[in-house]
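A single protein chain has been omitted; all remaining protein chains appear in their positions.
Just so it is clear, A and B label the chains in written order, and each chain counts residues from 1 on its own.
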Amino acid sequence: MSQFPDPAAADQVQIMHKKSVLELRNVDIFYGDNRAVKDVSFNIRRNRITAIIGPSGCGKSTLLRSLNRMNDFVEGARVEGELIFANENLYGKDVDPVSVRRRIGMVFQKPNPFPKSIYNNIAWGPLINGYNDSTDELVERSLKQAALWEEVKDRLHDSALNLSGGQQQRLCIARALAMEPEVLLMDEPCSALDPISTAHIEDLMFELKKKYTIVIVTHNMQQAARISDYTAFMEMGDLIEFNVTKRIFTRPAVKRTEEYVTGRFG
Amino acid sequence: MTEKQLATASAADLAAEPGKRVTINKSGIRWGEALIKSWLGLCAFISIVTTAAIVFLLLSETLKFFESVSPAEFFLGTTWTPLFEPSSFGVLPLVWGTMIVTVGAAIIAIPTGLASAIYLSEYASDRVRRIIKPVLELLAGIPTVVYGYFALTFVTPSLRNIFTDIQVFNALSAAIVVGIMILPMVATLSDNALRAVPVSLRQGAYALGATSYEVTTRVVVPAGLSGVMASFLLAISRAIGETMAVTLAAGQTPNMSLSMFESIQTMTAYIVQVSLGDTPSGGIAYQTLFAVATLLFAITLVINIVSQLILNRFREVYD
Partner (left out) sequence: MSFSSEQESIYLARRHRKAKLFALFCAAITWSGVLLLGILLYQVSIDGFRWLDWQFIDSFPSRFPERAGIKSALVGTVWLICLVALISIPVGVSTALYLEEFAGKGRLAKIIEVNIANLAGVPSIVYGILGLAIFVRYLSLERSLISGALTMSLLILPVIIIASREAIKTVPQSIRYAAYSLGATKWQTTWAHVLPASFPGIMTGVILALSRAIGETAPLIMIGALTFVAFLPEGPMDSFTALPIQIYNWVSRPQEEFHELAAAGIIILLAVLLIMNATAIFIRNKTERRLK
């Protein structure tokens, strides 16, 4: 298996048995004086897919980015409230954002492979984080998990930029998986892709959730209904409803939710 | 391996709780990171130190100079003979010399540079651009001493064929050559400024039935005016600071005559003259160096700041 530094703490095992990987409690996110996300609370359950849906500008991408501290790169962004991961508040004083991002990975809306070979795209992350086992195995393992291995196994050292859009996105997924994160965040991962690639990736996500926890932001309601286990519906920064996906799309508790999922707005 | 073991193993193998600097490996990186950031910041700091050093140096020696020579004599006097007896320290002849050459160069470079910029941005095809742009770069990259040579061996003799009473060292030759030197600068920067004007503006004017001349002179150039003016100022500043070409072409005779056929001395030429001789540190000659250099520095600084302000306003409009 992988050869990352090995702490083997007893409380690790305890954490593993908790049902929720990530707990959001009263999370506010500010850009300067503007409150983009208001008092959001819900839990992300282990080995499930949680979707965040809502009209444009509702704050879902902002919320997603706060889960792996990528908001740190936005000038003037501020997070209040608690995001509990592994018994720690992600925004606590002692917390090192770089370490957070090793355990919570991200796939972006537009595929962004490095202008390097397919092999190096995947190997780089683990290598700079101290991986000292066989990179060949690592690359193969990750590509297989992303259902890309068969298509690229003979050209691992070709430039990643030569791949098609859908392949590039799967490469980015493989790259994120190579870090063996506990949570995989996906920010509208299919919006730049054609329907066939989208279908590939949705199938992939069903496989991935056996091993990983996935949080996906999507503006495509049908996609959320198809693949997610839990859905959070946001509007204008507020969490309108959070529930099992089946409920959200058949018997939502809040009228606003019903209006959105039946297409009356957004 | 069961699924549960897989899940457990992968989580346990990863670093411990986020944030705590658990393994030495990771604090090692952070420590190295801080060191690198310090080195980078130190390098950036060098630029500040350079400016501080220039200002401090120039000012301190100039103040010493003003202990022996009154500012009134320096700024208002019209005779400059600091190295001879009787010594006179009026800097106006040097300023005058710099000004004649600069104005002459500007008269040559600005209209032609602007015309070239207009040609490049409004009329020239891509193929032509691909020839002319490198030519401009080449012209801009030619060392100034080559321009000095060109002045002495080609320009001055040619001028003497036309105007028989022109001296071997004369201001006109220097002005022509400096003009050629700054022309690429005006052309390139103005070209950038004109290209930044949105195509939609041009198309709107053409759609009203205007000719290319009218569109260019009444729409494009006025729209890109700040960038164009900034390019003029930068070129002028460059002409003022130019040393080798004027030293070789215009000679070393400070005077305030209106004729461009005579030899003059610019501020920069004087500085070169003093340093080619052996100047003992601390003497009045050494100090005149700094006084003149400070004046030169101040003038170019003001022009550069003004052009930067204009450029910033120009960027705001289009960003």
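Basically, a residue touches a chain if its C-beta (ideal position, glycine included) is under 8 Å from a C-beta of that chain, and two chains touch if they have at least 3 such contacts.
None of the values given here were measured: they were computed from a predicted structure.
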- Message: With the missing chain put back, one of A:M106, A:V152, A:L204 or A:V261 would touch it. Which one?
- Response: A:M106
- Message: So one chain is hidden, and I want to know which residue out of B:M99, B:A196, B:M256 or B:V272 touches that hidden chain in the complete assembly.
- Response: B:V272
- Based on the whole complex, identify which of B:L183, B:V197 or B:V228 touches the chain you can't see. B:L183
- subunit B, residues in touch with the chain not shown (by the definition above): 29-30, 32-33, 36-37, 39-41, 43-44, 46-48, 50-51, 53-54, 57-58, 112, 115-116, 118-120, 122-124, 131-132, 135-136, 138-139, 141-146, 148-150, 152-154, 180, 183-184, 187, 211-214, 216-217, 234, 237-238, 240-244, 248, 268, 271-272, 275-276, 281, 289-290, 293, 296-297, 300-301, 303-305, 308
- Item | Contact footprint on subunit A, counting only the chain that is left out | 68, 70, 73, 75, 98-103, 105-106, 108, 110, 112-115, 124-125, 128-129, 159, 161, 172, 175-176, 179
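Going forward, only the chains that are shown with their structure count from here on.
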- Indicate the whole-number Å distance between the mean C-alpha point of subunit A and the mean C-alpha point of subunit B. 51
